[in-house]
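Every protein chain of the complex appears in place save one, which is left out.
The first chain written gets the first letter, and so on, giving A, B and C; residue counts start at 1 in each chain.
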Amino acid sequence: MPIKSAFTTTIDHVSILDVNANFDEKLGAGLIPDGDLVRLYEHMCVCRHLDEVAFKLQRSGRMGTFPQNMGQEAASMGAAYALDKTDWLVPCYRENAGLFWRGLPMEMILLHWMGDERGNAIPRELYCMPLAIPIGTQLLHATGLAWAAKYRGEKRLACTFFGDGATSEGDFHEAMNFAANLDIPVIFFCQNNFWAISVPGKIQCSAPTIAQRAVAYGMDTIQCDGNDIFSVVYCVRKAAALAREKGRPFFIEAVTYRLGDHTTADDARRYRDQAEVDAWKTRDPILRIRKFLTTRGLWDDAKEAALAERAQRDVAAAVERAESIPPPDRNDFFNNMYATIPPDLALQRDTMQTHGIGQDPSQIEGAVIELPAKTSH
Amino acid sequence: MPIKSAFTTTIDHVSILDVNANFDEKLGAGLIPDGDLVRLYEHMCVCRHLDEVAFKLQRSGRMGTFPQNMGQEAASMGAAYALDKTDWLVPCYRENAGLFWRGLPMEMILLHWMGDERGNAIPRELYCMPLAIPIGTQLLHATGLAWAAKYRGEKRLACTFFGDGATSEGDFHEAMNFAANLDIPVIFFCQNNFWAISVPGKIQCSAPTIAQRAVAYGMDTIQCDGNDIFSVVYCVRKAAALAREKGRPFFIEAVTYRLGDHTTADDARRYRDQAEVDAWKTRDPILRIRKFLTTRGLWDDAKEAALAERAQRDVAAAVERAESIPPPDRNDFFNNMYATIPPDLALQRDTMQTHGIGQDPSQIEGAVIELPAKTSH
Amino acid sequence: MANLTLVQAINLALIQEMERDERVLILGEDVGLNGGVFRVTEGLHKRFGDKRVVDTPLAESGIIGTSIGLAMAGLRPIPEIQFEGFLGPAYDQICSHAARMRTRTRGAMTVPLTIRIPVGGGIHAPELHSDSPETVYIHQPGIKVIMPSSPYDAKGLLISAIRDPDPVMFFEPKRIYRAFREEVPEDEYTLPLGKARVVCEGNEMTIVSWGSSVVQCMQAIERGGRSIELIDLRTLYPFDMDAVEASVKKTGRCVIVHEAPKTCGFGAEIAARIMERCFLYLESPVQRVTGFDTIMPYYKLELDYMPDADRIARAIEETAAY
Partner (left out) sequence: MANLTLVQAINLALIQEMERDERVLILGEDVGLNGGVFRVTEGLHKRFGDKRVVDTPLAESGIIGTSIGLAMAGLRPIPEIQFEGFLGPAYDQICSHAARMRTRTRGAMTVPLTIRIPVGGGIHAPELHSDSPETVYIHQPGIKVIMPSSPYDAKGLLISAIRDPDPVMFFEPKRIYRAFREEVPEDEYTLPLGKARVVCEGNEMTIVSWGSSVVQCMQAIERGGRSIELIDLRTLYPFDMDAVEASVKKTGRCVIVHEAPKTCGFGAEIAARIMERCFLYLESPVQRVTGFDTIMPYYKLELDYMPDADRIARAIEETAAY
């Protein structure tokens, strides 16, 4: 047989609570208990409100660049919900919802974007890595963290989040390949929001799905409606089971959409149609879940009003905590370079000088030099 | 439909002249005219003989590390044969056969491994890039070369060669992804020889095929028997047609085997079974083609003897040319850094010094310093 | 003449070179419709179309690696790396290939490539958007490195870079992208690579700097009281040691200012060369006012990290008093 088939595959797409809020009982029943669903909904709304507040903080000069999460809340929150509290979450920067569900204080995210490293000093017991700025790099860290768990015989896995753009980076490939070939229990969770700043998804991946990236590694893979928290939970549970039982990695493409600008430094009107955005607004994960809850009698306007008030209060309190932290100490950026500061670096810190004479004024003949104190800022 | 199929695919494997020298007339007839096949066979044998001679040169200290091509001759030669003379060949270091078919003088390969850059000064009209040492990096160059052809409206394509190990590098991924998404006519030709030095193929790719790497990019892909020159020619023709007509890239996994050590610096007995090697010896592409030619009455012992003699003569002449080239000029490695040498670098060249005083002896009081001349080597 | 910012001057240079030479094309992340995150390529996509202004996948090694191929085939690619902090993934293609192709092939293959990279701190950006990695590429033989500090220089140097037959890294100090305007000729012009600019003359002391630090040096000098010669190197490799030598032989004292960390920063090389060439003329050790040997802190503290007029003024006084 001169031409035979060497390989065949097929990839599933999962949708449980669809765009019209139709619910598939077969897959969806019992997936998320009512009480949890309400709490998830509440968290999503708080996260959405933080986006609005952060936007204003940036515009009024109280914060630097901020990437809104708007429209993508179901994806990371569903994942965080479906995982154990001691599984590693290894985020990019559009997973606030999931991180908050895990327990990361909101002010840490604010601090990060206010240009303060203390926003990254995440308590170990949260098993969250800090936001990753260089795209795609964190996938390898997740792979290493999960490998360490396997090495120690723990059942812990790592779930790492990234965008469609990240799947173009070499590090994406290397992480997927390490995990697949060395049997490392990582969940690779792609938030395909169709844009990487202004670059459309087809420039990152012209294949019909991003899910098929995983075929390259012989890795299990699935595509789901990322704006449907039920689908997300379904897929992540499946992935986690495989990871925990077989030590195998899993790839999930969660199809979603970035409703806001890339960041506050971006103006998406330059490159995408309003019609596209409007279409996606009808698929907003928050609307969908609210409709579902309402239909089931689990939610009403009074609860919504109370939630809005609570969201305002909680976010305002977080902003207050982030803004009232004392300014960082200049010594901090010296003292955290190494476990023990090398003598030369300590000298730089103590003198705040790099020039040889400034570090050792005894070399100068005559009087000590008086200069206006460093301009404060 | 909560679970539907998002994607399905299947990958072909092609074999025309199989291990037992059975020939599939349907695919194979007319693929390679008899006269060409004889010439291809002769070239393969010469290339194999060069391997033996190079090995001895290395062992006797007349050459540095050398990677033998033994067992893989059909793959690169078949590709070079199926392409136009003005398509770019962008090799790794196990494609001597293909490069020689294109017309690269054998002594250039020898010079390269004798530690002489002049072995890389390939005449432009050969459309060959020099051997690439850092694994996987050349795939991007091939993509750029093919992109330039497209930019200019030329029908030229690029074919780049690499091993199974190379498919683990980030640059592999980025090159495949650029070519697929930006519609660049590159043929990615993987010589899967099952080993990357001592690391077995499953550590590089645990999926059933390497061909499925291309599924990640929505790229056309095929697997073939790389020890069967007919399969190789069949696949490369198919790929070239797609590239030239649609401007699309194509991936080919040529399944082959490295019969020798990784290089002369390696001892493969440390990590692989002799039984495996012996099994592959029976699939040697040279034996297979010889059997085929003999059956068809195109070859006989007399021709074989004449060829052996010619191979010896040709290779000996190439060695002679490589060894009789005058030693490189020390100035060469300065003069080729930039189109115009910067003054400071010219000073380094002219003085052969980096120390300030040595570059400007006028600074020294007293007599000129006399030292034994540089030890020659 | 037009009164332009640094961004506008670079934009103009790109337009003129693309008009002039069909072989010039631009590629990178968000360089197309969006005009680049700093709007340096604004309007180019509209003017020159998809073929010559290309949004690529998000992959820096890919951007540089394919650019090397484009360049070897005879085109003149101008890839953009969005921020200097994302040069990392492209390091290998730059240093193992772009820098080596000519010498590796003894001239048979060349890489006429101009990589544009916004560089440096001071704009309250997130992590890895404020670094100064130029030294790494100055140390790598085979590359030319440029960092202009003014619109006029930027235009002339960029045009020279694009026409240069070898790979050039063109660092654009983002802090001064729009900080001030300058008269820039509307016609195309080139400036020689490897020639410094004497920003102001003086005979008491020499200051050597480049990029946005030059502005900080000016501020320190303007505080007055001393006759100081400020040299803006502009090209960091090859660098104009003759200009530095001539000045230091005149002044006998020198301060070097840069944002990159001190240890193994380019300032060390300049200092070492001054010692080699001007040993008997030096009245005090060459001083370096630089970033510290730490990671550039997040933006709340970035101004504590960057050399500013205060620190430079102090070094001037100390050097004078030595």
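Here is the rule we go by: a contact is a pair of C-beta atoms (placed from the backbone, for glycine too) under 8 Å apart; a residue touches a chain by one contact, two chains touch by 3 or more.
Just so you know, these numbers come straight off a predicted model, no measurement behind them.
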The chain left out of view makes contact with A, B, C
Among listed residues C:257, C:286 or C:306, the absent chain is touched only by C:286
Contact with the hidden chain, among B:16, B:135, B:255 or B:311, goes to B:135
Across B:15, B:76 or B:168, the one contacting the chain not displayed is B:168
Among the options B:12, B:304 or B:344, the absent chain makes contact with B:344
Against the hidden chain, chain A presents residues 117-118, 120-124, 129-130, 134, 137, 139-149, 151, 158, 170-171, 174-175, 177-178, 181-182, 332-333, 336-339, 342-345, 355-357, 360, 363
Missing-chain contacts on chain B, rising order, are 64-65, 112-117, 133-136, 165-166, 168-171, 196-199, 203-204, 265-266, 270-271, 327-328, 330, 332-334, 337, 344-345, 348-349, 352-358, 361, 363-367, 369, 371-372, 374-375, 377
Listed in rising order, the chain C residues that touch the chain left out are 61, 85, 88-89, 91-93, 95-96, 99-100, 103-104, 127-128, 135-136, 138-142, 237, 260-261, 263-269, 271-272, 275-276, 279, 282, 284-288, 292-295, 297
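The definition used in the following text is that only the chains that are shown with their structure count from here on.
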Contact graph of the chains (line, ring, star, complete, other): complete
Rounded to the nearest Å, the gap separating the Cα centres of chain A and chain B is 42
Rounded to the nearest Å, the gap between Cα centres of chain B and chain C is 38
Note: chain C sits from chain A at a C-alpha centroid distance in Å of 34
Multi-partner residues in chain A (2 or more other chains touched) are 168-171, 203-204
Multi-chain touching residues of chain C, meaning two or more other chains, are 56-57, 59, 61-62, 89
